[in-house]
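Before we start, here is the structure in question, set down as C-alpha cells.
The complex is shown incomplete by one protein chain, all other protein chains being positioned as in the whole.
What follows is chain A.
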Amino acid sequence: VENVRLLDRLSSRKVALGTLYLTATHVIFVENGSETRKETWVLHSQISSIEKQATTATGCPLLIRCKNFQVIQLVIPQERDCHDVYISLIRLARPVKYEELYCFSFNPKLDKEEREQGWKLVDLNEEYNRMGIPNNYWQISDVNRDYGVCDSYPTEVYVPKSATAHIIVGSSKFRSRRRFPALSYYCKDNNASICRSSQPLSGFSARCLEDEQMLQAIRKANPGSDFIYVVDTRPKLNAMANRAAGKGYENEDNYSNIKFQFIGIENIHVMRNSLQKMLEVCELKSPSMSDFLWGLENSGWLKHIKAIMDAGIFIAKAVAEEGVSVLVHCSDGWDRTAQVCSVASLLLDPYYRTMKGFMVLIEKDWVSFGHKFNHRYGNLDGDPKEISPVIDQFIECVWQLMEQFPCAFEFNERFLIHIQHHIYSCQFGNFLCNSQKERRELKIQERTYSLWDHLWKNRADYLNPLYRSDHSQTQGTLHPQMAPCNFLYKFWSGMYNRFEKGLHPRQSVTDYLMAVKEETQQLEEELEVLGERLANLQKSQLNGNKFKSRQQDRSKQSGLSTSNSLANTPQEYSNDLKSFPSRSPSQGDEEDSALILTQDNLKSSDPDLSANSDQESGVEDLSCRSSSGGGCLPSEDSGKDSDEAVFL
C-alpha cells in the first residue's frame, strides 16, 4: 500500500510518508524519499492488537500495538486498503498452528552442526551437577520419563533420595495437574533447598500420606534444619477460595514440621490488567507529571513487582541465613512459583547473575518446568484471558535489582530487553509451546534455532562494563533493602517506553564504558606488541642488526591506535540502544528531517506572528501553543541534536 503515513506518537508534526508492505512474517514500512530509506519492521508475532479508528479527511488511521511495547500509528489513504490491511493483519497476527510461526522459516545461515551446538549451550543436567547434585540427599528420578506422571514437567526431575517412586506418584495425585514437589535450587553450602510444586488438593480436610512423606523427605534432605517453610505465593483469600474447589493449601497440623506462609502475589488476571493500565499511562500524549504518577500508582504495577521481589527475598533469606529449605507453590505452580523461585535463585547464587547463568535460570525455572509460554504470551491464537506478563515481571525484577546493585550482574539492560523481545517474537524455538513434552513432539530442536546461542555469540553487546567477577557485589547472596524501600522501585522507561527514544538519556554510561573497556583491551594488546618490539629492537641494536621492514610495521600500528582514539568520543555512544533485529537500523536521514522540521517551525510560527491583530486572543493562542507544544517540543528537538552529534 502506497502513500501511507507513519505518525510519531510524541508529536503530531513528525510524519513520515512511505509504503507499507505485508509479508508472510513482517509488516514493513519504508519511508519515501530520503537517500537512506528508513525502514520499520514489525514481526507479526509481536502484534498484540490492531485498532481501526474512524476515517478522517486525511485517511483511515490504523493503530498497531506490539507486545514489545512499540505502538505504531498509520494513516492509510483509502478506507478499502485500510480494511484489507486490517483483516490481513488480524489473521497474520493470530496464527493457529505452530508451523506458521517465524522460527520455522527463520534461517540464520547456520549449518546443522552449528544449530545442534547452539541447543547444547544450556544443559540442565550440567546445571544440577554444578549445584552438587546428585549427592547423598538428592537424586535424579526417571519417574516422569514418558511424561507419565506429570505432562507439564520435564522428564528428568530431581527429588530427595528418600522419596520413592511410590511417594512421588502418590504425592502427584494430591497436587493440581500432578505437579509434585521437585527441586529447583540446592545450596551446596548448607544443604538448604528450594522446591516447587502446585497446590495440594486438600479441600477442607483431605490428606495424603504420600504427600506428607514427600515434604518430610524434603526436610530430611536438609539435616541441619528441623523444619521447612511452605510458601504459598497467593493472597490468603485466593487460597481459601480454592479450598471450596477441592484444592487449597497445606494444613500445618497434618504436615509435621512445616511453617506455612502466605505471600500475596496477585493472579495473572490482575497482572494483565495492571500492565494494561500502566501502558495506557505510557501512551498518554504529553501527560503532566501528576497524570503520570497517578496513572502509575493506579496501575499498581510497581506494587506487584515489589510483592514478587519480597517473596524472593523472603525465600533467599530462609535459605541463606536460616539454612531452612523452602517449598514454593501457587495454584498450578507455573507462574508465580516460577517468578519467585527464579528471583530467589538470582539473589542466592552469583552464577545466575552471569550471562550464561541467567540463560540457565530461565531454562530451568521457566522453560523446563512448563511455564505456559504459548498461552501467556499469545504466540498462537488462543484465550485472551490466558495472556499475562508473568515473565515480563520477572525480567523487571532483575532490572530493579540491577539498579540497586550496579556491579552485580554480568549482563546489561539491553540483554534483558532483547530476551523480552524474543519471548514474544517466536524467532527462536526456545519459548514455543507450553511444556517440554509439546516441544519434543514438535521436534523444536531439529527445526528451529536457539536464542541462547544467538545471544551468546553477540555477548559483547550485552556485557555490563561495571561487572568484575572478583568484585564484592558479585560474591554470595545479594541483600536488597526490605524496608523502607518503596522508592527503590522505579518505572522502567527503557522497557515500557522503549521505542520512544526521545524519552531516554541521550548518552549511555554503559555504552561509553563498554567502548572504553574495548579500547583498554586494544591498548593492552598494543602494549604487549610494543613491549616485544622494544625488546627485540634492544636486542637487535646490541647485535647491530636492523630490519627496515620495521618502519612500515610501526606505521601500521599507529594507524590502529588513531582509530582507537577516535572511538573514544562521546558522540558515537549517544545512541543508547543498538539497532534491533526487527527494527531497521538505518536512521541516517534523521539530520535531514531535523532540518525540515525547523523550517516547518519557522513557517508555522510566522503566520502566527502576522495574524496577531487581535491582541489578547493572540496572546492566549500563543500560550496555548507553547504550553501544549512546549512540553514535547524540546523533547523531540533533543533527538535532533543528539543525532547531529552522531553525524557531525
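Following the convention adopted for this analysis, a contact is a pair of C-beta atoms (placed from the backbone, for glycine too) under 8 Å apart; a residue touches a chain by one contact, two chains touch by 3 or more; residues count from 1.
One rule holds for everything that comes next: contacts and distances are computed from a predicted model.
Selecting from "Large ribosomal subunit protein uL4", "Myotubularin-related protein 9", "Calcineurin B homologous protein 1" or "Cell division cycle associated 4", the unshown chain of this assembly corresponds to "Myotubularin-related protein 9" (UniProt protein name). Between the chain not shown and the residues A:E79, A:E252, A:E297 or A:E321, the one that touches is A:E297. One of A:H83, A:R177, A:R207 or A:H504 touches the chain omitted from the figure, and that residue is A:H504.
Within the entire complex, the positions of chain A that touch the omitted partner chain are 10, 282, 286-294, 296-297, 300, 302-303, 306, 404-408, 465-466, 468, 471-473, 481, 483-491, 493, 497, 500, 502-509, 512-513, 516-517, 519-520, 523-524, 526-527, 530-531, 533-534, 537-538, 541, 546, 550-551, 554, 557-558, 561, 568-571, 573, 598, 601-602, 605, 608-609, 612, 615, 618-620, 622-623, 626-627, 630-635, 637-642, 644-645, 648.
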